[in-house]
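Everything below concerns the one structure shown next.
With one protein chain withheld, the remaining protein chains of the complex are depicted in position.
Chain nomenclature is as follows: A and B, assigned in order of appearance, with residue numbering initiated at 1 for each chain independently.
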Amino acid sequence: MATVQFKHIVKKFGDNLVLNGVDVDIKDHEFVVIVGPSGCGKTTLLRMLAGLEEVTDGEIFIDNLLVNELHPSKREIAMVFQDYALYPHMTVEENMNFALRLRKMPKAEIGARVTEAANILQLNKFLKRMPKQLSGGQRQRVAIGRAIVRKPKVFLFDEPLSNLDAKLREEMRVEIAKLYQRLNATIIYVTHDQVEAMTLAGRIVIMNHGIVQQVGSPIEVYRKPCNLFVAGFIGSPTMNFLTGRLSSADGVSVFSNESVTLPIPAFVLPQKEALEGREVVLGVRPDDVLVEHPGGEKLSCKMDGVLEVCELLGHRENLYLKVSGQRLLATVEAFFNRSPGSAVSLCFNYQNMHVFDKATGQRISE
Amino acid sequence: MKKEMSAAAKKKRLQHLLIHAGLILVSAAFVYPLLRIFSVSLRPGDKLFSMDLSIIPAGATLISYSKLLKDTMFLHWLWNSLLITLATSFIGVSLASTAAYSFSRFRFPGKKAGMILLLSSQMIPAGMLILPLFLMIMKLKLMNTYLGMIIAYSVSSLPFSIWILKGYYDTIPRSLEEAALVDGTSQVGAFWRIILPLSTPALSIAFLFNFTTAWNEYLVARVVLFSAKQYTWTLGLFELQGQFITQWGMFAAGSMLVTIPVLCVFLYSSKWLISGLTLGSVKG
Partner (left out) sequence: METLKSIVEVTWFIILVAVGVAALVGYLYSHFKFYARTWFFPAVLAVFPALALAVFGGLLGGYTFQLWLYFLLAEAAIAAFFRLVVKGRHTVPYLMLAPAFVGLALLLVYPFVFEVYLSFHDLKLTTIMMWKNTGTLPFVGITQYIKVFTTSPLSEVTFWALLLRTLVWTFTNVFFHVVGGFILALMLNNHIKFKGAYRTLLVIPWAMPQVVAVLAMRGEFHAQYGFVNIFLVKLVHLLPFLASLGVGPVQWVSDYPLITCTLINIWLVIPFMMVVILGGLQSISSSYYDAADIDGASYFQKLRYITLPLVRPVMMPAVTLGTVWTFNNINVIYLVTGQSGGTEQADILVSALYKAAFTYNRYSYSAAFAIIVFAMLFFFSVFYLKSFDAAKDER
């Protein structure tokens, strides 16, 4: 197993700047998920690590070895592709031992490794089948198996679950998590699905426009998103954003826009950031919009709103609310028995409130 | 309402009936010449020239076939054709398979120029290159030999083969080769172990195309080969038919022997051949 370092990676396709100075350090045995919207350069980064794209500028190290000019086959990595890339003219077994055969490994060793991987992935029954005869999930497992038998330094996963249907995706997600516990390998996993990122990752790397936005554990990036992009990208349903201006009254800073006026306590926003007249964006997750709540400590004052639409999800319910002109989404326990159009009262949970500078998009709250 | 429906159905039936009638008529007209060859090949020697239109003639006999095989060098001609054709197809497809891969997978300076050269070579009238090729073969002292024929034929189908194969390679996902690279092959190894085995359908179509072109070729053979021993079957048949008065039965028998296998192969592969044709032309 190995460490991976990206040092100031730049990638250009012609004049098109895809990656603009990416620095990431990945430790031994770490499960790192690179997440971001499509076109953010995450797959390009992975493919550069695999040696499938040239590095325009910067350095990539695997186990402290500079691999920029190294051929993919010499990097001791294994990759699981988005479309699985199973060789259609080989059986499952041949697919899995292809790399080992290329390395002229002894037959006994090849057999042992394939059997072991097949046991882990429950593929024993399918070894003699062709990829065409397998279902999507089975193909996925073969693709993973092909990576496992190699015993590589680093596993690369390129959106491996995006071609599966929702139910299968959940199952495979759990499988991959189990596999990680068992292999205890260095894994780099690229996805655009933030749920996958949150559930699988030891650390998440969030990218946008070819730049790393934040690196941290799932709980860190959820609790303390460092900028507006991360705040909006992580978490489902999406965070509510309220744009407005700060002012201060009686030593307490107050947020206000046309619809909402709200005091911001000092434990949310430190005094030194609470500049008079600063344009800010307030971020509140739907879970922290409390509807018809009796009130209590560390909650904001009550506001009056109108219920526009209810979406019942089963155990939870999405409420689309409107406070004068400001639209808000709240997620509450199921069976909020009110009809659309009725008036409701709501308040925010200060403990999980985020404040961002509007101009820079950076987090300024605690 | 119900009455109207049945009227519409009646109209439809009449329509189909007319279509069937038309198709049967045209099919008959299209197939009849082949049946005539068959019929003539079965005629007894004294009735080769008759106004008879029946398909199995009175006193049908295989005498023309046996005369063809015994008295002429027909089998030898077939053998000549087969050797020349196999060799040219093999060379042509081998060269095309790698060239098409370059065009399909890589970006390199001169790619566009190369593609334009391939396309524009299709504009050169076939008759135009026969003369210089003939003179070159003469200069190389390869007149009346297999080698001269193979040289003249080998690149004639190359542009089209490259075009078909490129179209097919384009449909193979790149990630397969990338997986192979990660698994430890070189770029050429990925081509050899992954792309070539996956391309067998396209390779056989290209082979078939090369094969039929060379197999049916007449004009180059006419000027390069001059002794009956070296003739390909096309020259041989022309010779038989040229002496119209005496050899019609043998000509028909020979035609049948050549046509039946070609027809079977063609009908079997026509679907792919056409998709190759349209793919190449539409994309161009």
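Just so it is clear, a residue touches a chain if its C-beta (ideal position, glycine included) is under 8 Å from a C-beta of that chain, and two chains touch if they have at least 3 such contacts.
The model shown is predicted, which means the values in this text are computed figures rather than measured ones.
K.L.:
Which chains here touch the chain that is missing from view?
P.N.:
B
K.L.:
Which residue among B:Leu42, B:Ile151 or B:Met250 touches the omitted chain?
P.N.:
B:Ile151
K.L.:
One chain isn't shown here. Among B:Ile37, B:Ala180, B:Ile194 or B:Met250, which residue touches it?
P.N.:
Residue touching the absent chain, from the options given: B:Ile37.
K.L.:
Even though one chain is hidden, which residues of chain B still touch it in the full complex?
P.N.:
Counting over the whole complex, chain B touches the hidden chain at residues 16, 19-20, 22-23, 26-27, 30-34, 36-37, 40, 49-51, 53, 79-80, 83-84, 86-87, 90-91, 95-96, 98-99, 101-103, 105-106, 108-109, 111, 114, 117, 120-136, 138-139, 146-147, 150-152, 154-155, 158-159, 162, 187-188, 191, 215-216, 218-219, 222-223, 234, 237-238, 241-242, 244, 248, 251-252, 255, 258-259, 262-263, 266-267, 270, 274-275, 277-278, 281-282, 284.
Following the convention adopted for this analysis, only the chains that are shown with their structure count from here on.
K.L.:
Please report how many Å separate the Cα centroid of chain A from that of chain B, as a whole number.
P.N.:
Averaging C-alpha atoms per chain gives centres 56 Å apart.
K.L.:
Would you pull the chain B residues touching chain A in the complex into a rising list?
P.N.:
By the definition above, chain B touches chain A via 173, 175-176, 178-186, 189, 194, 197-198.
K.L.:
Can you name the residues of chain A that touch chain B in the complex?
P.N.:
47, 50-52, 71-73, 77-79, 81-83, 85, 87-89, 98-99, 102-103, 146, 150
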